[in-house]
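All protein chains but one are shown at their positions in the complex.
The block that comes next holds subunit A.
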């Protein structure tokens, strides 16, 4: 049952039964040019009529959204990094302060607009018991709001912690990659609003080529840690429909370093459950065969 899921699918829409599927589309989010303007967050909210998620000051740099949720389908992460471990200005000797100022030529600010990954092997879609989550003709993953009954299974099933239950509504919500806009030949709202082309939308295969070239350019320029995240079709989720260029380890941005869809281990899980079920039946037989009383 999972054989189809386990070999890297190049065309998930066709595998899901769309005979005349258009090419797979996706997002390439290049964090090296993100300026943290949050236009993507705003455009997403406006276009998709996503409700307010509260006015919170989180004390986490300029990030007052916190993370992706039922009411935040784009989330801009802000990471402030000194180039050297900070020196305590009160207790440190003056020489040490001067040395630190010299050795710390720059302070680094990482910004990254996170979004649903629209996985090739989507855990949320696999576990959905109502069929509310489905694979669109564009190979994206979308929740049908008229079908979802709020069972909540997709929420712990997502290896990226993206999809969430909306309080007061009960159903699960996440990025649709603007399914309505795609159908009309438009780009998603976030990519359209992004002023620096940090969020690029297009045919996934072309985006992957473009991203490879961008990484090579950055490395030539001395940004040695630039790397792609979610672009490998052989990773634990078969590659992401929305992938990223990162400048530090994924967990620094709140992303899992090695996500694996639960479905990959499902046959092994059922095997163990089957053994336990057999043990249970055997215990029942033994209990009644064991004696006359």
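Quick note on the criterion: a contact is a pair of C-beta atoms (placed from the backbone, for glycine too) under 8 Å apart; a residue touches a chain by one contact, two chains touch by 3 or more; residues count from 1.
By definition in this document, contacts and distances are computed from a predicted model.
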| item | value |
| --- | --- |
| Options "Cysteine desulfuration protein SufE", "Polysulfide reductase", "Chemotaxis protein CheA" or "Xanthine dehydrogenase YagT iron-sulfur-binding subunit": UniProt name of the undisplayed chain | "Polysulfide reductase" |
| Touch with the omitted chain, as defined above, among A:12, A:26, A:188 or A:259 | A:259 |
| Touching residue (missing chain; options A:43, A:148 or A:246) | A:148 |
| Residues from subunit A at the interface with the omitted partner, ascending | 1-2, 5, 58, 60, 63, 66-67, 77, 79, 123, 126-132, 147-153, 155-165, 169-172, 249, 251-259, 262-263, 265-266, 268-270, 272-281, 283-288, 290-293 |
